[in-house]
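After the structure tokens below, expect a handful of questions from me.
For this view, one protein chain was removed and the others were kept in their places.
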Amino acid sequence: MLVLTAVGSIGGLTLILGTALVLANSRLHVEEDPRIDAVEDMLPATNCGGCGYPGCRPFAEALVTGAVLPGKCTVSPETEQIRIASYLGVDVGAEEKQVARLACAGGANVSRDHAHYEGLESCGGSALVGGGGKGCFWGCLGLGDCEVACDFDAIEMSRHGLPMVDEDRCTACGDCVTACPKDLFSLHPQSHRLWVACRSQEEGDEILNDCHVACTACGRCAMDAPGQIEMRNNLPVIDYSEGTLTAKPAQRCPTGSIVWLDPKEGAVRGQSARKIIRRDALSDAPT
Amino acid sequence: MTLFSRKTFAHGIHPPGLKDDTKGLPIRQFPFAPVLVVPLSQHIGKPAVPVVREGQEVIRGQCIAQPDGFLSVAMHAPASGVVRRIGLTPSITGRMTSGIFIDPFPASTQEVPEGTPCDAATANPEEIVAAIQQAGVVGLGGAGFPTHAKLKMPEGKSVDTLLVNGAECEPYLTTDHRVMLEHSDDVFAGIPYLMRATGATRTIIGVEANKLDAAAVLNAAIPDGAPITVETLPVKYPQGAEKMLIKALLGREVPSGGFPLDVHAICTNVTTTAEIGRLLPRGLGIQERVVTIGGPGIKNKGNYRVPIGTPLRFVLEWAGMEENLTRVFLGGPMMGQAVSSLDIPITKGSSGVIGFTSCESSPLNDSKHYPCIRCGYCVDACPIFLNPSQLGLLAENGEYLRMSEDFHLMDCFECGCCTFVCPSHIQLVQHFRIAKAALRKAKVEAKAKDDAKDEPKPKDEPKAEAKAKMLA
Amino acid sequence: MYRAVVGIGLACGIAIVMVYELTGPIIRQNKIEMREKAITKVLPGATTSAAFRLNQSGGFDPVPSDNEGDDLVFAGYDDNHELVGLAIAARGMGYQDVIRLLYGYSFEKQAILGISVLESRETPGLGDRIETDPDFLRNFGNLDVSLTPDGAELANLIEFVKPGEKNDPWQIDGISGATVTSKATANMLSESSARWIPTVHPKKEVFQYREGVE
Amino acid sequence: MKRLAKILDIRSSPHVASGQSVDVIMFNVVLALLPVTAFAVYTFGLAAILTLATAVASCVGTEYALCRFTGRETSIGDWSSTVTGILYGLTLPPSLALWMVAVGGIIAVSLGKFLFGGLGYNPFNPALVGRTVLQATFPVAMTNWPATPVDRFTSVPSSTLAWPFTEPAYDAVSTATPLASWKFEQEMTDTGDLLLGTVSGSVGETCTLLILLGGLYLVARRMMNWRIPVAILLTVALFSGLLNLSNPKHYADPLFMWLSGGLMLGSVFMATDMVGCPMTHPGCVLYGILIGVLVVVIRVWGGMPEGVMYAILLGNAASPLIDNWIQPRVYGTTGNQS
Amino acid sequence: MCPVLAVTNTAKNALAMGLATAFVLIMSNLVVSSLRRYVPKQVRIVTFILVIATFVTIVDYLIQAISLELHKALGAFISLIVVNCLILGRAEAFASKNGIYRSLLDGLGMGVGFIMALLCLGVVREILGSGSLFGLQLFGEGYQEWIIMLLPPGGFFTLAGWLLLFNWLAKRRERRANSTGKESIS
Partner (left out) sequence: MNSDPLWAIFLNACLINNFVLAYFLGICPFLGVSGKLATATRMGGAVTFVMVVSSMSAFGINSLLLMIDAPYLKLISFIAVIASTVQLVEMFIKKMSPALFRALGIFLPLITTNCAILGLALFQTNKGYGLLQSFVYALGAGAGFTLALVLMAGLREKLELAKTPDIVKGTVITLVLAGLLSVCFMGFAGLSN
């Protein structure tokens, strides 16, 4: 008897509930593409926004709809991208690895301040107070907003207050580009080796009082690489699409504001420029 | 004139006035510097376009740059001399801007030839607006907003009251005070232009109670039958802010994100009004302005009529500075901007040059910074009724988007009340400036991206916002 | 799909029933033992007990002793099958939650002989001193609940007094520091005794020992 | 271009400040507490001195040790841990074993404040956290009110010097606080005694007049929001007054409610702790009303005779919600924020 | 984790609760993994819950049979083992995808871990709260009990304390690993 009640009631209960659930399942089901979840799982979940979407999930949605290709994700390793691509049956659409580069070489060892900034330790903050007090109005303020903004620990401030980018870690998410109040960062393909590390638009040697590695708009580089480098707003502009660039313009630059970024040796400057770089910081007193 | 009007706004603070050093000193003419630098962008809006060449000789008061578009004004030569070059000059914002470098002729009499006058009684509003733009008038209180742009009535808007702002609530500054005392006739000459251009039917001049002599002078000088009243207001900072003055005098609140026009009022600084009254009848342009040079770091304090473009170095050298001068700022100590380079020239917006020595230990400078203890002093001080404490905490955590969306960050006009009262010495205003700058930048980037894309994607804006959030 | 669910449901049902069948007797035994222990505690000298249920007409029917409920009273007998007294349950709101306790009533002494707490969530170390505090438990050595001459109601309701101020045998001394719980205990005893004692006292005969009852 | 001859300092505006400072405020709270403290020492003698000294020492010591341990800059200089220590000491029974006082002090600063990030981030009043946790930990010791001996300046209650972690022995003669004797025995205490503090109770909650004096000092120096104590006291008066009118025998009168227990100390010095209370004035009033209602509810219907500390802590817990609901109406907008 | 916290005020209760939970965990893992082929995906959760509930009922009766005292102390919380996220989680995440043997091992591992966790709580709470361990008096007569440890707040605080300790240890380990592995970027 006991067994019968038990079996009967449990059986009945499960039957009723099962029916209800099955019915509800068919009536109330909400259609959602399961591939979105699958793709999201394969993404790095950093939500860095490097792909141009607000986060990994929206990117996954876009991937599934085919609006974008997996290669757009700047963070995930190639193997993962191939996995996603093969899962969705599309091309990887890989792009050449880009890295963030700083257009300033004026660390505390080669540049001076006009004024002494006090207040919040933030470039954004100091830039709003009379430009931050750096002698060169275009130069890096060195308070490390980019270092904070970088989610991948790819930026570290050097001894002399200049951000150094670890190209292996950099995912080209663009956070540092947004963070820099002086707009010194930009994203470039890794293969672009010749680099103008200055933004000063001043002409002539006067700027050298403030920064020893500033561009004086002498134009020698433009003469070295005609067609590839031209002077615009007192600054050399490199056209990377025109043929192969060599390290020559960098070697001739008298101040070292054009550098050759060697994969092994780092930033290579010309003979005359190399003398400028000092080991320790400049004193505040003007020369 | 009601002597002890209780008209005022809610909240606000009472910083020490510190005006006694200069308020009794009459306005004096400042000498010409060996080189004057007229920046082409002394106002909000597009820089003016130079109409002179390098090496060209100019006469004082001659128009040397023409406005570029509606939100731009003309520039006039501050002295007769020769244009040395047109090049980059540092500005108070910390960016290099283009400026016209003029070497004044040392022997010149520096007389100003009169131009085509504009008569308040006969000119139509459009003519007045154009004349004011040509005269290069911008808000001389410090904001630098082109005055003519305020006067241009958009479709469907109307103004009933013109408010002339004589509050001058910033400590140290006495320019408006002196102008009201010495040039009340100019003020009353300027008012008809503004009323005619806007269609306002009455004018109220608001003067704070620490300038009763000026109020008395103005009151006595009101032309017969003119619909002008002078009101004294209790001394309180930031009474001189447009929104606060409108609240104090009219009891109306300018809607968030809106303009005084939305509550049928228009507000101009008293010195701006006086300048209009001085320039327009003679067809002139601004070539100089009254500046209070003061503060503990300055030896010869006073109110001077300084030519536009005089480099600060010259100003300080001429006025004399104490040995231990360490800080100089343009404007008053509450909202004035610190000067990072003495090559910055005096512009139309510079109402004061205040110098502090190293002895002026501002508590913000030396004392310890404490965490926010949520005392609520800033909430009590904020004239806009924001919650600076919450905003500050959000800012420290980089939650800029929430600051603007949930806590009205963009309504903050950086009056500095919160930072002034903060017992923890938190740089609230600076936090807000950073946040605003980051948000503005994110917005611009989003827009640029939007424009660049062939097919507009709705995802782009959230992306930029997400970026703003990430900035810390 | 149905088959799987129903099948597993059936299997579960059977498993549960089997365990229930297996453990049922042991559990019943445990329960009886536990209650016997409590009854022995509140009725010193009692060794066996029997359960009675209050019926509609105000009488008492013997019921199997594994029954449960608040309307039960338990008669306790000593080794000679003499009726020692009745164990009656009381419940009431304590400091934190409901307190349930059992108290022993002696027909001869017309007094409460002891209490035992069945359930309480009182603060450990404080409220639970109603179980452990010797001074407090001494109240129940001989707590007077005698009836008025006509037997209709208690001559004196049980009263709660401040610690150390007990003067009359029907008063309960509180525990200092645990006033709320001790007061609640006194209150529920007072309430319960006022309800039960007049009912059970005249029916002493019903509760006498009978063969065949555990 | 000519270059600058000297380096200027630049910073963001405003360039002047009011001069108000956190350490100054906290120090003034200490000053305001001095009369109460002095009276406590006068009433309870050596026991009060020891209790207060231990409380302050444990709070300040814990703050110092934690700062050292975590490598933060020490924050003793802001006086806040001293305030916590004094307030905490004032809420303790004078006969409490000193080791318990120290335990509570450590809890107050570490659990009540430091875990949350230190000054400014503690959601609850640290002194009350210490007191309440101690109440739950040692309920017997915390509700023991011995009669004050005549030789109070030369001897201490035997329980005070109990060895750490041992149960203190209590003096035989104990008295009930006014609230307890009212709650459990319906005995009223004389109003004059309540005002002057000649009743039993925690170290610092007995003399109402001196507490008010300290509060007035802070209000005069604008270092305290007077709306909070006023709201609490008015709510308590109104609520208990209504109850009292409905049944004077069963419910105590408002004056008694005001003067007895920790209500004055709590509402003047603890509920007004800037960190834990709402930021806006209407918010503060609401917060005060909430506390007032809770005080009466717990005192009248709750299991314990005193409910001020629970009420204030619950008020603290609710203040983020209050802040969330009551934001100042921004100039030029019509509705609330967010 | 939820329902078991409430009964960890003594080491004995904690151990009993841990054992009961571990038993249910192991048994349900076993059954679920052996049934995994026959249960369709849609009704997986439902059947799992049924299985777990069965074992919990069984444990409930077993404890009643072993010691009514213990059952009283643990109260309704035994029944609440059903909704322990851990059990359903393991059934769903592990047992339904793995073979019987591996599931058994998994159940054992998780169960032992769970018992350890509960013991950690129970031991601390009992020592401080009652001055005893498994009912054994540890200190002399005069020990002052820390009542709060027996009350709900004590449970929260003890758990927080253990987590804090683990976090701290993990952090320290991480810092050590970092300090050696970091290389400077030139």
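Order as written gives the chain letters A, B, C, D and E; numbering starts at 1 within each chain.
Following the convention adopted for this analysis, a contact is a pair of C-beta atoms (placed from the backbone, for glycine too) under 8 Å apart; a residue touches a chain by one contact, two chains touch by 3 or more.
Predicted model only: the values in this text are computed from it and were never measured.
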| item | value |
| --- | --- |
| Contacts of the hidden chain among displayed chains | A, B, C, D, E |
| Which residue of B:Gly61, B:Pro371 or B:Gly416 touches the chain not shown here | B:Pro371 |
| Candidate in contact with the missing chain, chosen from D:Pro35, D:Gly61 or D:Gly302 | D:Gly302 |
| Which of D:Leu8, D:Ala180, D:Leu313 or D:Val330 contacts the chain that the document leaves out | D:Leu313 |
| Where the missing chain touches chain C, by residue | 12-13, 16-17, 20, 93-98, 121, 123, 180, 184 |
| Residues of chain A (touch criterion as defined above) contacting the omitted chain | 2, 5-6, 9-10, 13-14, 17, 20-21, 24-25, 28-30 |
| Hidden partner chain, residues of chain D it touches | 70, 111-112, 115-118, 120-121, 123-124, 129, 132-133, 136, 294, 297-298, 301-304, 307, 309-311, 313-314, 317-321, 323-324 |
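Keep this in mind: only the chains that are shown with their structure count from here on.
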| item | value |
| --- | --- |
| Common touching chains of chain B and chain A | D |
| Most central chain, Cα average position | D |
| For chain B paired with chain E, centre-to-centre distance based on mean C-alpha positions, whole Å | 68 |
| Rounded Å distance between chain C and chain E, as computed from the means of their C-alpha atoms | 35 |
| Computed distance of Cα centres, chain E from chain D, in Å | 39 |
| Touching two or more other chains - residue numbers and ranges from chain C | 1, 5, 8-9, 12, 16, 20, 123, 125-126 |
| Residues of chain B touching at least two other chains | 337-341, 365, 427, 430, 433 |
| Chain D residues touching chain E - in the complex, by the definition given at the top | 97, 100, 111, 133, 136-139, 141, 162-163, 165-168 |
| Touching residues (chain side chain C, partner chain E) in the complex | 1, 4-5, 8-9, 12, 15-16, 19-20, 23-24, 26-27, 30-31, 33-34, 119, 123-126 |
| Footprint of chain C on chain D - complex, ascending | 139-140, 143-144, 174, 180, 184-185, 303-304 |
